[in-house]
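This structure is in structure tokens; I'll ask about it shortly.
A single protein chain has been omitted from the complex, and every remaining protein chain is retained in its original position.
Right, subunit A next:
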């Protein structure tokens, strides 16, 4: 019987032919924890009687969510992570190195056919590299640190076939917002989302990461893509490791298949307070905004900063707007400096903050005030997400966020791309 990508990866890592709904115990190739989840995992590790990490070389801790530390409570948790990492021989990415979902792929340890778990829900991002990667909690993380394994229910697969080419001014973010708006926040619960079609093949790797990143916003366990020459060219920047790509069999079984033609897609916006509350930008254009955010594990990559700089170059942001930019990694930050992108952004009025999660998770770096509207390239607009439940968060592409920062209201970026 034919297998989907995720069935093949779980088969190769469990030593049994696995199909949807089977329960398997699988070997894990890489394990990641960040500063919101690792401290509890360390506690669980100790409570489980763990003494050593099964393979420290396959583990990374990343301090990115609340970094640099905004208060002594956070500092103590960071210190706990640093001490544990040193004792156990785990690599730790400290403040300023970037968002976990950028630095882990940049480590060259994750690629086609690998199985990755991360104590962060957006670990599904690495599916853009043809890996099965998924978010877990701290206790599962602790179990994997000790055993090098985790149990999985093999998910069914929801195939998204995307035809056509995205029009000018419309990006990967608009496509994934559109898909989530269409299938809703629990439309793919317990499933693996497999994205295919020429619209996906035409995307850059940065664009593919954006799509895979948001699979969790439709409830999916993973967001998977096939590997192609773009995938291998991207990986070649970081590793010489050989990966074997995994493709679905022609007779693989899918729980659902949906087809889309992206050729006439408009820029999309997710309105407060739900990621699936999506509409074309025209429906909310003109809404005043006070804060704009470009960055996060969804859209803090080089292509995103380039797109924003293209719109902001030679212009000043609106006087009533704060524009916060967080590059996804130190490497991206440096490359953006070399290309003059950072200069362009800062000259336009942007405040560039430490590579990392930026204000997305509400601990620091730009908590909005009561009643304020924020437009952000992040992946969540839940009430209170950015640290104030009386603020309103809209999600959009870097181009839409940049255009909106210029006008002070939600704006169709195509007005600046003519």
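As a convention for this text, contacts are C-beta pairs under 8 Å (C-beta built on N, C-alpha and C of every residue); 3 or more make two chains touch, one makes a residue touch a chain; residues count from 1.
In this section, contacts and distances are computed from a predicted model.
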{"item": "Chain not displayed: protein name in its UniProt record (\"3-isopropylmalate dehydratase small subunit\", \"Sugar ABC transporter permease\", \"NADH-quinone oxidoreductase subunit C\" or \"Cytochrome c oxidase subunit 3 family protein\")", "value": "\"3-isopropylmalate dehydratase small subunit\""}
{"item": "Residue touching the undisplayed chain, where the options are A:85, A:119, A:199 or A:214", "value": "A:119"}
{"item": "Touching the absent chain when the full complex is considered, from A:219, A:327, A:398 or A:413", "value": "A:219"}
{"item": "Interface with the undisplayed chain - residues on subunit A", "value": "23, 25, 35-37, 39-40, 43-44, 47-50, 65-66, 71, 73-74, 77, 118-121, 123, 135-140, 142-143, 146-147, 149, 151, 153, 185-186, 189-190, 216, 219, 221, 274, 361-363, 367, 380, 382-385, 387, 389"}
